[in-house]
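A selection of the complex's chains, in situ.
Letters A, B and C name the chains as they come in the text, with residue numbers starting at 1 for each one.
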Amino acid sequence: MSRRTADLRVPAALLIPAALGVAILVLPMAGLVARAPWGDLPSILASDEVLTALRLSLVTATVSTGVALVCGVPVAWLLARTALPGRSVLRGLVTVPLVLPPVVGGVALLMVFGRRGLVGAWLYDTFGVSLPFTTEAVVLAQVFVAMPFLIVAVEGALRTADRRYDDVAATLGATPWTTFRRVTLPAVAPGVLAGAVLCWARALGEFGATVTFAGSFPGTTRTLPLEAYVAINAGDSDVAIVLSLLMIAVSVTILVGLRDRWIGASQ
Amino acid sequence: GGDDGGSAAPPAGAPATTPAGTVTVLAAASLTESFETLAGQLEDEYPDLEIVYSFGPSSGLVEQVLAGAPADVLATADTSTMDDAVAGGVVDGEPVIFARNTLALAVPAGNPDNVTGLADLANEDLRVAICEPQVPCGGAAQRLLDAAGVTAAPDTLTTDVKEAASLVALGEADAALIYVTDAAAEGDAVEIIEVADAVVNEYPVAVLADAPNPEGARAVVDAITGEPGRTVLAEAGFLEP
Amino acid sequence: MSLSADLAFRRGDLDLRVALDVAPGAVVALLGPNGAGKSTTLELLAGILPLDDGRVELDGVTLDDPAGGVHVRPRDRRVGMVVQDYLLFPKMSVLENVAFGLRSRGLPRDRARAEAREWLGRMGLDGYERRRPGELSGGQAQRVALARALIVEPRLLLLDEPLAALDAGTRPAVRAELRRHLAGYAGCTLVVTHDPLEAMVLGDRVVVLEGGRVVQQGAPAEVARRPRTDYVARLVGLNLLTGTASGRTAELPSGAVVALAHEARGPVHIAFPPVAVTLSPRRPEGSARNAWPLVIADLEAHGDLVRVTADGAVPVLADVTPLAVADLGLEPGGQVWASVKATEISVYPA
């Protein structure tokens, strides 16, 4: 409703905490900007390593978000719309990667998908495939860490949406799959978008599980956060700050652009 | 807050007495085990002394000190991060090297791939983990490999020596160059193959300029650099400075 | 295709027990006060709500039989449904909404759309194909919902007040379209409505629900002539009294006595139209043997007449001319005598 009258005056009870919230989130970034070594910026950003890492980060985060959408939205739907037994336990389990310290997450992934892991050993013996230290491993680590965000956000949206539309679609002869695709999904599109944003951002910033499970090799597995972490560990926090600002700039640009287009189209 | 220790400490310049109050020590994570043992000993010796540790990555600790952390002692895992602290003017006097660490070639228990020496690190068929050149253990590894004339073919450049250690322990890496202390900490899961002329890495410690409890701080530094520290650190695989 | 349903369902205060039989191609108009369970009945038949007990059979196939563990899913029932609040899919265009059922049944997109376009035309909605439901007026939305349900040629058509939001100009046209469609349609239809005219025009049979039970059913004309409950009487515009007849008189529970034109015995219903009621300031002396003193409760203009609601031992509605209102000085709270000729009264067993 682009034309509706907007009430621009905002109640103080909302404005004051909102301002506080924005301050908490935005001030530290101002700190980073203030501290950044602007003189060295061009040389740092133009380096081959940084560009390679940036490309790798964007590609893996996007692929991971794709995988998370394909696998995570159905999980959210199962949790929100079916009478699956043991649903609340499943919901709890699916949320676990959120609390797991990422490094432990990486260790856990190694123990399952590593060369000697539960599934990995079988993969290795049967197909000669070994996941760790490959770009696929980066994606897997990111999916593991970031998909729960998508699932929780989409489930919330599904619970907010009116289920009776699904009933109507069913009486019109639609299969659950058609109903899901043409009725349910469009109705929760903003929630899916929100979940995808969370997921993508989390994947882009993912560090702990990646470094443990996928390792860190330029061009195949070293994403930008790893690059930044290396810099910090080498005592070069200036470089780390520049890299972080780069990530921030890229992601804000993409997110703002994407959302404006999406929201513009769906209104 | 770490401030409360200051009030219990004797005023600056007063004649040396038994150290008392709280001493806050920021220490590199790899020192965790040794330093906690040491703290136990010191606190037994000086009942009025309480030592509080905050373990973390060296670079993060330096950032904290630069941001005005009310700590008394800083111990890092390499000299370059300590140099940043010195350059920031937050260190009182010169840092003292209190321990060194050597690299070792680590392989999974049983050495399944029959790794014999540094030259195997050039083998493309082996999965090799080496620290990132920019971090302390990586720099040391690079120097070691250069000296041996080996061009390694690593599959991953870990940002932290712990990652390389756990990769070997889990059998995901066939060989890795890691610190002796980290290899020791992994226990039976990891075997060590001795390497000649393993280059060393140095651990400096310093009292901080804004230390709320300089007396206590000095006593703790003395203990670290002195005999008690040496014994404990040696047990963990560290070399004497 | 015939429907035979025996429904038992409880929800909150509602205790629904309804048996329905609809012959192939027949249209049943479902009437009843708010909260009687009409929408619930439709939802049970559609399979959206689960039966507690009973059985639903469509065309010999059992759709529901809780005792036997049978429950055919909504999408396999081939029912078409228009719900009270339409529930148009908000993110689809009007055309996509109408074409949805055909697409779901596997029709290619172009054919589905062409047919949907045709249906929109029949509903007087040419040119609205690309609108979103949010951009429609209430009546337009209702017509889209109707088209969406009719297009799939369901075996069972369930319409919940399908014309309530239509304007007086469109309603006859859409009603005629609906009647035409239903006439050539082999499936069974249930139409919920609050409009007696609509029930008469569309329904082959009328079923009246009150409090979850069927209180009356039959041919529209029969129900209109011989209401059995106050609700039906009000609906068809008759006064209804219930009493016990013995010979030419009947005694009401209030003790009042009504003179009848014919002999009757036992519990009876007594019905007469409001226009048959004459109001006079004093006890009338004429041939009307039924005359009761009443107090006026309400007056309401009503087309060319004024409807008077009067209370007393025999509460009645009377339709009088505005002139009579002025002459008699009728006003709420005033006293009046109402009289009805025995010949205007119809009596039938309760």
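Here are a few things to note about the model shown:
Note that a contact is a pair of C-beta atoms (placed from the backbone, for glycine too) under 8 Å apart; a residue touches a chain by one contact, two chains touch by 3 or more.
The structure presented is a predicted model; accordingly, all values stated were derived computationally and were not measured.
Chain composition of the whole complex (per this structure file, using the shown labels): A x2, B x1, C x2.
Heads up, the rule we're going with is that only the chains that are shown with their structure count from here on.
Viewed as a network of touching protein chains, the structure reduces to a simple linear path. Centre-to-centre spacing of chain A and chain B amounts to 34 Å, using the average Cα coordinate of each chain.
Chain centres here are Cα means. That of chain A falls 55 Å from that of chain C. Averaged C-alpha coordinates give centres for chain B and chain C that are 86 Å from one another. Touching of two or more other chains is recorded for no residue of chain B. Residue positions of chain C touching 2 or more other chains: there are none. Within the complex formed with chain C, the chain A residues making contact are 1, 162, 164-165, 167-176, 178, 182-183, 186-187, 189, 266.
The touching residues of chain B, when paired with chain A in their complex, are 57-60, 62-63, 78, 80-81, 83-84, 127, 129, 132, 134-135, 154-160, 163, 166-167, 170-172. Only residues 46-48, 73-75, 77-81, 83, 87, 89-92, 100-101, 103-105, 134, 148-149, 152 of chain C touch chain A when the two sit together in their complex.
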